[in-house]
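Here the complex is missing a single protein chain, while all its other protein chains stay put.
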Amino acid sequence: MDFTFTEDQLAFKEAISRFLKTEVPPEVLRDICDTEEGSTSELRQKMAEQGLAALSVPENQGGLGMDDTAWSLLTQELGYYAIPDSMADTAYVASGLLTALPEGTQQREQLLEMIAEGSIRIAVVHGVNPLVVDLHLADKALVEHEGEVHLVSREQFDCERNTSIDSSRRVSRLNFSASSASKIAGADDGSGVWAETLNRGALAVAGKSLGLAQRMLDLSVDYAIQRKQFGKPIGSFQAVKHKLADVVGGIETAKPTLYRAAYALANGDARADLYVSHAKLACCQAAMVAARHGIQVHGAMGYTWEADLQMFMKRAWALQASWGTAEFHRQRVADDILADGVAIGPQYTFEG
Amino acid sequence: MDFTFTEDQLAFKEAISRFLKTEVPPEVLRDICDTEEGSTSELRQKMAEQGLAALSVPENQGGLGMDDTAWSLLTQELGYYAIPDSMADTAYVASGLLTALPEGTQQREQLLEMIAEGSIRIAVVHGVNPLVVDLHLADKALVEHEGEVHLVSREQFDCERNTSIDSSRRVSRLNFSASSASKIAGADDGSGVWAETLNRGALAVAGKSLGLAQRMLDLSVDYAIQRKQFGKPIGSFQAVKHKLADVVGGIETAKPTLYRAAYALANGDARADLYVSHAKLACCQAAMVAARHGIQVHGAMGYTWEADLQMFMKRAWALQASWGTAEFHRQRVADDILADGVAIGPQYTFEG
Amino acid sequence: MQLKFNEKQNAFRTEVREWLSNNVPAEPLQSYDTREGFEQHREWEGKLYENRLSMVMWPQDLGGRGCDLIEWLIFEEEYYAAGAPMRVNQNGQLLLGPTLMEFGTDEQKHRFLPRMASSQDMWAQGWSEPDAGSDMASVRSKAIRDGDEYVINGQKTWSTRAIYADWVFGLFRSDPDSKRHHGLSYLVVPLDAPGVTIRPIKALNGKDAFAEVFFDDVRVPASNCIGEEGQGWSVAMATAGFERGLLLRSPARFQQTAKRLVDLYRQYAANHGENGALRDAVLESWMGAEAYAQAAYHTVGLVEKGAKIGAESSINKVIWSELDLKMHEAAMEMLGAYGELRGGSPAALDDGSWLEGFLFAQAGPIYAGTNEIQRNIIAERMLGLPRA
Partner (left out) sequence: MQLKFNEKQNAFRTEVREWLSNNVPAEPLQSYDTREGFEQHREWEGKLYENRLSMVMWPQDLGGRGCDLIEWLIFEEEYYAAGAPMRVNQNGQLLLGPTLMEFGTDEQKHRFLPRMASSQDMWAQGWSEPDAGSDMASVRSKAIRDGDEYVINGQKTWSTRAIYADWVFGLFRSDPDSKRHHGLSYLVVPLDAPGVTIRPIKALNGKDAFAEVFFDDVRVPASNCIGEEGQGWSVAMATAGFERGLLLRSPARFQQTAKRLVDLYRQYAANHGENGALRDAVLESWMGAEAYAQAAYHTVGLVEKGAKIGAESSINKVIWSELDLKMHEAAMEMLGAYGELRGGSPAALDDGSWLEGFLFAQAGPIYAGTNEIQRNIIAERMLGLPRA
């Protein structure tokens, strides 16, 4: 029993964190918001060079073969810096999906190699997540259709563009006609793969949300220390302290649920749905509380476009229902723990 | 349109308030808790002398003929002083029930006269409220049975005594055998009467809860001003201020719903169920918040038997599910406002 | 207690309802935080004014129709029920208006109020200064008397829609040696006066909803002072309660939102099945809005009998702002993945209107005195708890 990360995992996370901090400060984020594409190939390329693209591609296909627990750390960094790029969708969710397909599945190895090289963007489209980020930039899309896996190229689908409150987040709906030509796996293989994929999508959202929560907390603490009112830093008022203390509480209790869920997913735990949904709910909730208390602590400044806080709040709001609404995930928790004869209670923290 | 009380109503309320303040200070309350009966006939008699017993008995039967709006004020006083007596059950709920029965119903006029004189205790027993206060002292019980109204004397029913967390509240369940001899009204008359009775029961609980909330607020404010910590009155800390401010908010928004509901009941409004349930929920919620914040402001002292707060908290907790749980009343609100074609919106505040 | 409207009140309601049903624009106006939308709203306000429906409580000779508070509540109910446009000149009409009524000279009243009611003059408020925020008394902008004029230097901020407005009002330090709430004067300043510079501040929704206003040797005649020179604090405070009070956010606004939320839930339940937690959020919303409405009628009844509105305004402020947040959070949950979409998106379920409301609701607990300040006021003024 060891519920901690290895030195290597933490060092990798630190390196990525330093890289993102330098490459994507808030000014750059603002610039990217103003572009037409909403994402830059330069940034994508640089992230690939840092090893993010290859992170969980199997070693056979030129990847680093790391598992979900690594992503539970890295998605937090992607959230913390509000990275305006769908890297995790390709390098984590799509890569995981392809890896889970039987070896020899059409284009499987080739696509995984391209992911590892950072030379392809693959969107993942599932009914639970109708709005797909950066679909307009995707080279390919892996689409759920009646449990089957379909692979379609950019020219084979329509991309209905929509405008998110988060102006660095470009979301679209996909329209395409499923055919035997587009099918790369049937429902027999596909159903299990999609269940896992849905969990990866949700877990990536959870990790990002938690990173966003931490960033909003940090911004709010900085503001509360520096901003004076009635002759004192506002951070010395109990009302401000207690709000920010509650943000800490939300983050600290969400964090282990994220790691727990990632471990379950990486190890094929039969109750992965339960743990992932718990993590998704806890992390998104932590982000909602951080946003609400963050804007309140910022006062009128928090309601402006100028304060950096807004970029993180909007991302947090947008992620709230991404890869499953709160109710979707609550229902999954209920389906497990309210069932007959289920193993719950203190003895089953890990081995249920 | 005049949403205020008359000078007369307010003066009567003031008089009762002064009387209860003098007669039932916390010391007396504690003494009564320690008695076997949990209620005293002296106090009951004195309350009758003040006019409480006769308040809503029709003038024809020697009463004052006042309506539900008067009780919306007086039940607050009964709550504020945590009066350990079921006076309102006889003088408001039972009296209302009897009044609503057709003239000439068996014993109707006689019982009303006795209520007005203060010479009888009548318990009202309805499935929504299985635990009946002071049933062991009741001379008669009016019992709901398949929509009918039954009247039974003390010797005709069994009284199963139970112990409430509120030691001045003596609750029992009633067992009796319904017969044609005990029936005083059939379901045709009874159903409407019981609907009204249920609303009166709930409204009395709402009023008492609101009074309790105000008392808990007052006790907490006194404590916060007088109690010092870290060299200052604890009431100067923002955390304490903001908690008590929220108690005020709860009380002030609950109050008009109580009056609105009483008016609806007094005037036969078709949506009385909606208004009563709203009032019940709002007033009980105000009391729950007052209890929680009250004990927190009192600190360890609030957790003791010695501090007066406990008597009011316990009453508030006990009343929470009295005459209908929160869910029961929420469902009634839902049944109205979520129905097809219902009149809701800003134009229908009063004339729905 | 008599919870029925009389014939006059019913007649007024009918008149307002009919007029609105004939005149409310079929297409929603553009956002008043844009130049074009601002002018559309000015035009609408002019139309209201023509029919004496802009400021119904103001006296006839100042552009109103002398209604009482009950009639005002009725007006608001019909206004929100009709889905009529947001009111664009409220900072003038609700903050400066009552102050002019109480402290303005006859000349000032006739000069400013009718044009304010008609929105020929649009008003921005200048309550805040940089580094002041909720601490309204820390005014540093100066207005120094020079003969028949004041010479103004300094800066105001968070002036709502000041880049589009015609006038600004606020407190200025007329005694340069004074501190805190002493030595302030309440002045009104045309925004096209030489020396005024306005820099927009973008709100969360990307629109220029606020501005900073810079004053560089701006000269205004002494007749632009409301109340006595140096008495600005008392002048402002006498009616500051109004901003926080009943008039700023009438219950009808939230009752209408609650009604829309009920409709949204019915639609949600039809598509996704009943959901107990969302149902309860919707019930709480409806009850909260309704309680606020009933409290308003109760307060109005007391006011008509001579009571004064005090810290109750602070209770209202906390209640409506938190209610508004909860309602919009519930709506966002019901919209699910589509909640993040702005108006104009093909997949948006409601053309982004709940999202816009959600963004605006975020400001509720902040503007017009943060809810932290309001809770302090409730605790100190109503409950008598000691200041820190």
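Residue numbering begins at 1 within each chain, and the chains themselves are lettered A, B and C in the order written.
The criterion applied here is as follows: contacts are C-beta pairs under 8 Å (C-beta built on N, C-alpha and C of every residue); 3 or more make two chains touch, one makes a residue touch a chain.
Just so it is clear, the model here is predicted, and its values are computed rather than measured.
A.B. asks: Among A:Ser56, A:Thr69 or A:Thr197, choose the residue that contacts the chain missing from this document, as touch is defined above.
C.D. replies: Result: among the candidates, A:Thr69 touches the missing chain.
A.B. asks: Which of A:Ala254, A:Ala272 or A:Ala291 sits in contact with the chain that's absent?
C.D. replies: A:Ala254
A.B. asks: Footprint of the hidden chain on chain B, which residues?
C.D. replies: 129-131, 160-167, 169, 171, 173, 227-230, 237, 239-240, 292, 295-296, 299-300, 302-306, 310, 313-314, 317-318, 320-322, 325-327, 330
A.B. asks: Name every residue on chain C in touch with the hidden partner chain.
C.D. replies: For chain C, the residues touching the absent chain are 274-280, 388.
A.B. asks: Write the list of chain A residues that the hidden chain touches.
C.D. replies: Here the touching residues of chain A are 1-6, 69, 217, 221, 224-225, 232-233, 235-238, 240-242, 244-246, 248-249, 252-257, 259-260, 263, 267, 278, 281-282, 330, 333-334, 337-338, 344-347, 349-351.
Here is the rule we use: only the chains that are shown with their structure count from here on.
A.B. asks: Out of every possible chain pairing, which has the most C-beta contacts?
C.D. replies: Chain pair with the maximum contact count: B-C.
A.B. asks: Calculate how many whole Å lie between the centre of chain A and the centre of chain B, each centre taken as the average of the chain's C-alpha atoms.
C.D. replies: 52
A.B. asks: Once you find the CA centre of chain A and the CA centre of chain C, what distance in Å lies between them?
C.D. replies: Centre-to-centre distance between chain A and chain C: 39 Å.
A.B. asks: Check each residue of chain B and list the ones that touch at least two other chains.
C.D. replies: Answer for chain B, listing residues that touch two or more other chains: 237-238, 242.
A.B. asks: Could you pull out the residues of chain C that touch at least 2 other chains?
C.D. replies: Within chain C, the residues that touch at least two other chains are 372, 375.
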